[in-house]
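Reading through the structure tokens given below for one structure.
For this depiction, one protein chain was excluded, whereas all remaining protein chains were kept in their positions.
Right after this comes chain A.
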């Protein structure tokens, strides 16, 4: 029983990482239907941004890195949408290959600029150490990531529910033609959706520097998990992504405890596939009389 309780905060912090890496993808993949293989590399770009800033800014670089990584990854995403993806909407296979190609190019670029070996970002002093939660010693960096994930979800939720830009985004996703007929510049909304989704990937990248090294392959390591969360949650549903991240995080935490890390990953994957056989629409499905 004590062991079960012990794994609780660990599961939560895994869930937080999953949520951070998947949040941006709920926009580009979930909302816009672009199988965005480059999402992982936007995470990597965020991580390298944190690495560069630690040299340039020092001390509080982590806090500076969050908004800067959002901007850098976000602008890259916007550029990708504007230059390539917008020509391929409604052609999922083409965008998959396209974004996969972009992801390979970005990885190679990272290798050329930063070298193939991993680099390390040193956590600031205030993130070293830990607190006791439910009798378990929880590292500060895990607490920080959990809080960051909660903050991002809250921000995104408010953006979608309350701000005019979020309303426009939902309108375009629900009915593109009708949105255009309502006077909405749909192309501009697409660009801002990509900016937001990719920017969130950048933020996730900064967070990941706190739990591991940074390398050109960072994105490849996380991209499958990100897609799993979005698909299991129900495409484009924020609440679904949160639920799925929590479920997968806890499942992973407990399985890791009983088996080992790599077997746990496989089992989680199998569990998601099995779940989708029973409920293909994911945890949170769309409601309403018609989708028209």
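Please note the rule applied: a residue touches a chain if its C-beta (ideal position, glycine included) is under 8 Å from a C-beta of that chain, and two chains touch if they have at least 3 such contacts; residues count from 1.
In this section, contacts and distances are computed from a predicted model.
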If you had to name the missing chain as UniProt does, which of "ABC transporter ATP-binding protein", "Cell division protein FtsX", "4Fe-4S dicluster domain-containing protein" or "Dimethyl sulfoxide reductase anchor subunit" would it be?
-> "ABC transporter ATP-binding protein"
Chain not shown: contacting residue from A:178, A:224 or A:270 | A:178
Going by the touch rule given at the top, which residues of chain A touch the chain that is not shown?
-> 164, 167-168, 170-171, 174-175, 177-187, 286-292
